[in-house]
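As structure tokens, the structure follows; a few thoughts come after it.
Only one protein chain is missing; all other protein chains are in place.
We just call them A and B in the order they show up, numbering each chain from 1.
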Amino acid sequence: MINEDVLKKVCTLSRLRLLEAESAEMLDQMSRIIAHFDKLKEVSTEGVEPLYTAVEMKNVWREDEVFQLTTPKSLMKLAPDEQEGQVKVPQVVK
Amino acid sequence: MSNWDVVIGLEIHAQLQTDSKVFAPDSAGYSKHANENISEISLGYPGSLPTVNRMAVEYSIKIGLALNCNIKKNSVFARKHYFYPDLAKGYQISQFELPLCEDGSIDFMLDDKNVTVGIERAHMEEDAGKSSHKGGYSLIDYNRAGVPLLEIVSKPDMTTSKQAAEYARTVRNVLRYLEVCDGNLEEGSMRCDCNVSLKPKGQKELGTKVEIKNINSFRFIEKALDFEIQRQASLLENNESISQETRLYDSTKNKTFSMRSKEEAMDYRYFPDPDLLPLEVSDELIESIRKNLPELPLEKKERFKKDYEIPDYDASVLTSDKDLAFYFEESAKASKNPKATSNWIMGDFLKSLKESQLSFEDLKVSPKDLGLLVQLIDKGEISGKMAKQVFADMWKSGESPKAIVKSKGLSQISDPEEVKSIVEGVVSAHPGQLAEYKSGKNKLFGFFVGQVMKESKGQANPELVTKFLMEKLKS
Partner (left out) sequence: MNINIDEGSGTSVVSKITEVFSKIEEKDSSINSFISLHKEDALASAAESDKRFKSQEDVRPLEGVSFSIKDMFCVKGHKTTAGSKMLKDFVPPYDATVIKRLKDAGAIILGKANQDEFAMGSTNEMSYFGACKNPWNLKHVAGGSSGGSAASVAARFAKISLGTDTGGSVRQPAHFCGTVGFKPTYGRVSRYGVVSFASSLDQTGFFSLKVEDAFKVAQVVSGKDTFDQTTSSSEKVIYDSNSVDTAQDLKGFKVGLVKEFMDADVDSDVAKAMELSKNALKARGAEIVEVELPLVEHGVPAYYLIATSEAASNLSRYDGVRYGHRADVNTDMSLEEFYTLNRSEGFGPEVKRRILLGNFSLSSGYIEAFYRKACQLRRLMREDYFKAFAKVDAILAPVASTAAFKLNAFEGDPLKKFLNDYFTVTVNLSGLPGLTVPVQKNESGLPVGVQLIANQFEEAKLLKAGLSLEDEFKFYEEAPDV
């Protein structure tokens, strides 16, 4: 179900890195957890519509009106690295 | 090329012109400064939640209906995951399995033939921010993050680059008619990605598809596809394989190039956004939008042909732009001669428009005045030739045609008695030519016309001149 390669792929998708020792332990734990989760397949769910939100609710839409929440400046102030009012990151295209 | 069938499909992203963003109340408008139109919601700061903009839904339905799509009463917003600095939440809210609009089609004329292109789906999503590369690092501006988009996905129904470009023009025209998107490729308010693949002639199974992005004009759609088709054909002819990839079009080099080889295949992990309920639209809403749809280009074209008795080609040109169609109708109303009005618009008017690069709102000539100019010709008050001069003056000054005619003393001599006396004077002043004419030198008719015009300073009504000359010369 899960092996080193799959874990590696999932780590990349998640943008997470595990140290070598962590990786072995994680693989062991995840294998056991996923094996347990896999028991779900014992239940037949053919034709059952998946349920994504448990409580039925009515759609309420927002009217198309512009209003200010927090000031943009107060949001940009939270940036770890900022320049000219923009967020600075490593080069996106090499 | 003859060995290959070309298969082309387009994905058009149309930015919807709402006031606020699709899932947040911050402005969707343009801002001169970076990160001014942002909020904790559009950027997904901790704890913030999206809410659906009613207008964005209505605009999307409008487009869907105009493209003859089925509008789904229950569609679902899904999250599409990938990491990129201009994507503030680590996912884009889009629609995946259940899009709002499905199964439509659109028609257009190309080289006198009708072409129908199927619309696979049109789904709502949010735009991302913009990164600028500074050499060594990048800066991110999120003003555009969360601006509503409708992604219109065509079926792979097109076989030539020309069709693809014409399809894109047609869609843009519809978007503009609906007044939901300004359809500007250069500024990115409409973006076109082309998918193209080649397969051996007659083969059913599709070849490997390549996506071309970064095309910012209709002309480049054609050029980029032409290049790409050529590139793929020569690869295939050398028995090389096509890799499924995204390529960018460089218009200065007229080439496509690979965007970057992706080590990991993208896995977007789509699933329904649990912060948003399924998008339910009622029959009443769909019907009220349908009822209020404006006349669309194709309908307008048919009406023009029927009501104004103008040829198919004229009607196509006149309806290719909503403002132009409006201009024509207003002019025709004033002139009461639609065909002549159409000729004027298709000729001098469009030529001047193109040369001046003015937009309709900046024009000095009102449609009514153009109609009145046509009427002056019809009444014989000025000749067609004079009218060209008058139009050029109108274009520059915006004055009414009557005022120009008057101030330049251009009005035509249409009094039959006056014309007749000039004709008689000219004929009797040239007995030699008269004799030659009578002996069969018919060409000299033109000479007499010229003399009459000279005598009248070009103002004699040409029809009357011809009529009296014929009478006089025969007698």
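In this section, a contact is a pair of C-beta atoms (placed from the backbone, for glycine too) under 8 Å apart; a residue touches a chain by one contact, two chains touch by 3 or more.
Keep in mind the model is a prediction, meaning the values are calculated, not measured.
**Student:** Mind pulling the chain B residues that touch the left-out chain?
**Tutor:** With respect to the unshown chain, the touching residues of chain B are 40-41, 43-52, 79, 81, 83-85, 88-91, 136-137, 140, 267, 269, 271, 274-277.
**Student:** Of the residues in chain A, which ones touch the absent chain?
**Tutor:** Per the touch rule, chain A residues meeting the hidden chain are 2, 6-7, 9-18, 22, 25-26, 29-30, 32-34, 36-41, 43, 45, 48-55, 57-60, 62, 69-71, 74-75, 77-81, 87, 89-92, 94.
The rule we apply is simple: only the chains that are shown with their structure count from here on.
**Student:** Averaging over Cα atoms per chain, report the distance between chain A and chain B in Å.
**Tutor:** The computed centroid separation for chain A versus chain B comes out at 41 Å.
**Student:** Spell out the residues on chain A that touch chain B in their complex, using ranges where they run on.
**Tutor:** Of all residues in chain A, those touching chain B are 9, 12-13, 15, 52-53, 57, 59, 61-70, 72, 75-76, 83-93.
**Student:** Considering the complex alone, what residue numbers of chain B touch chain A?
**Tutor:** Chain B reaches chain A through residues 18-20, 25-29, 33-41, 43, 45, 51-57, 81, 83-86, 131-142, 260, 264, 267, 269, 272, 274, 277-280.
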